[in-house]
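Excluded from the complex is one protein chain; the other protein chains are retained at their positions.
We call the chains A and B, going by the order they appear; numbering starts again at 1 in every chain.
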Amino acid sequence: MVTFLDIVIAGLLLGGLYALIAMGLSLQYGVARVLNVSHGEFIMLGGMLTWTLYTVLGINPLIAVVICGPVAFIIGFAMHRTLFKSLLGKSPTVNAFEGSSMLAAFGLLFIIQNVALIIWGSELRSYSYLQSPVDIAGAIFGARRLVTLAFAVVIGVAFYIFLARTRMGKAIRAAAQDPTTAGLMGVNIDKVLAICFGLGAALAGIAGVLISMCYPVHGVMGLEYTIIAIIVVVLGGMGSIPGAFIGGFILGIIGSIVSYFEPGLALVAYYVIFIFLLLVRPKGIMGK
Amino acid sequence: MHVLEGEGVTKYFGGLAAISNVDFYVDQGEVLGLIGPNGAGKTTLFNLISAALIPKPGIVKYKGVNITGKKPYKICRMGIARTFQTVKIFANLPVFDNVRVGSLFGTFLKMSPAEAEKTTTDLLEFVGLSDASNIPAKDLTLANQKRLEVARALATKPELLLLDELMAGLNQTEVAQAMELVKQIREKGITIIMIEHVMRAIMNVCNRIIVLHHGQKIAEGTPQEIANSKTVIEIYLGEQTNAGS
Partner (left out) sequence: MSTTGLNLKKLWVPGIYVIILVFLATLPMFGSAYSIIFLISILMYVILAVSWTVFSGPTGYISLAPAAFFGVGIYTSATLGNDLPFTALIIIGGLISTALALLVGALTLRLRGIYFAIFTFGLVELIKHTLLWYEVKFTGTRGRFVVVIDNETIYYALLIVLAVLLITAFIIRRSKYGLALQSIGEYEEAASHMGINVTLVKVLVFGFSAFFMGAAGAIMATRWTYVDPYIAFYLLFSFMPVLMGILGGMGQFYGPIIGAVMVTYLEELLLTKFPYYYMLIFGVILVVAILYLPQGLAGLIEKMRRRYLGGERART
């Protein structure tokens, strides 16, 4: 029999993933002002790459985190340096840039998705790793899910410390608040924006690795995660990374509850929350 | 009854009061000047009147009617029009259409397309832009763009016109022309509130002046009284006043 505790813990597990992907998107939109609708595709790439690494090369998924994260970072960084930086130069206003960068990301969505479909085909891919059950207060979970949660929390906290304590972190926060002034204060804005975008992609890639441990992965899985990430970012407050972290867990728990009663209705429930926010408090929990 | 009246108008941004408990009024036919150092809250006050922002707390009344919280388009149709500190023309539209928009949408009583065109032609002549009718607005000089904004605002047939730093960025000749324009608008019977840094213009044209500083009203009176007020002189000491003051 499924207890309330089961649902909550399952929600936390889901929430950890949501928090990761939302923080990534929040970085990209909050600092670099790019609403990256191809965010989910980086998640998908992380997942597919891990599958290949494990099934073809026998590399442990946890090691894959250390591979996929940096690879995603590099791709994201390069993408910003080439595509988005160029767009930034050509956009007369911030609004214009937000619009055109979102459209460019839309194009990227189709590019990345189809590259993946060419390489891996369209079937579902999965593997088994760390499936041994673990007992927590009477509820049974696969070890892999707990590892996922642990990773999500650790990365989230580490990231928070990075932003709060390190020099680069402060530069990022400055750039998020006021890019022009930050630039005048000696922050290399171009580099910071590209790094933020890359970090956002890295978080997505890592999330993809973790997701692949728990669920099957396939070429078109990205879209749903992108939408979830967007809703979490709105819920937490556009541009607030702590908001994205908290919002992720909130949405995860709600998703778990809804899935218990009506499987398949989770995304609809998230959208209902989205609509509610639009009506009552568009700037979200911690939005400025 | 005052044409426009504000009671206790306040606006906070975060913890900072941009406007704090300001009372003001304007009577029909007056030209009211609104001055103060940069950051004093002048444009914010305009935004609170034209409903770009909503006072919290505070009330704004137009001809006795509480207009606080109404949408900007409604306020425009009721008879309040404005120009903007940073010119907000419709850059890629021809000059003619910029003004025509105002006459088609902003008037209290709907105008037919023919009436709108006539109003537009007349107004372009009034501000001296008839020759530029077909030029994209972005290709005008700054002084002409400001005139365009004035024509566009007048096209909505306002009773009250809010001018936000009409003379900023203009040279001596252009300032004199702008002052002339303001006087002609007053002669049409339109009440005017103008934010200005160019002291010469304010002193010359205004019946009454309100001085803002750090969001509060610190002085109010005739140009003579304001020019002689110790408080006002103090806050302007060290402030850059524009040429011609």
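Definition applied: contacts are C-beta pairs under 8 Å (C-beta built on N, C-alpha and C of every residue); 3 or more make two chains touch, one makes a residue touch a chain.
Bear in mind the structure is a predicted one, so any value in this text is a computation, not a measurement.
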Can you list the shown chains that the absent chain is in touch with? A, B
Touch criterion as defined above, residue of B:Lys11, B:Lys42 or B:Arg77 at the omitted chain: B:Arg77
Selected from B:Ile135, B:Ala176 or B:Ile218 as touching the chain missing from the view: B:Ile135
Missing-chain contact among A:Leu27, A:Val209 or A:Val234 belongs to A:Val234
Interface residues of chain A toward the undisplayed chain are 35, 37, 83, 86-87, 90, 95-96, 98-100, 102-104, 106-111, 113-115, 117-118, 223-224, 227, 230-231, 234, 238, 262, 264-265, 267-268, 271, 274-275, 278-279, 282
Positions on chain B contacted by the hidden chain, ascending: 50, 52, 71-73, 76-77, 81-82, 84, 88-97, 100-102, 104-107, 113, 117, 133-136, 139, 152-153, 155-156
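Just so it is clear, only the chains that are shown with their structure count from here on.
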Approximately how many whole Å separate the CA-defined centres of chain A and chain B? 47
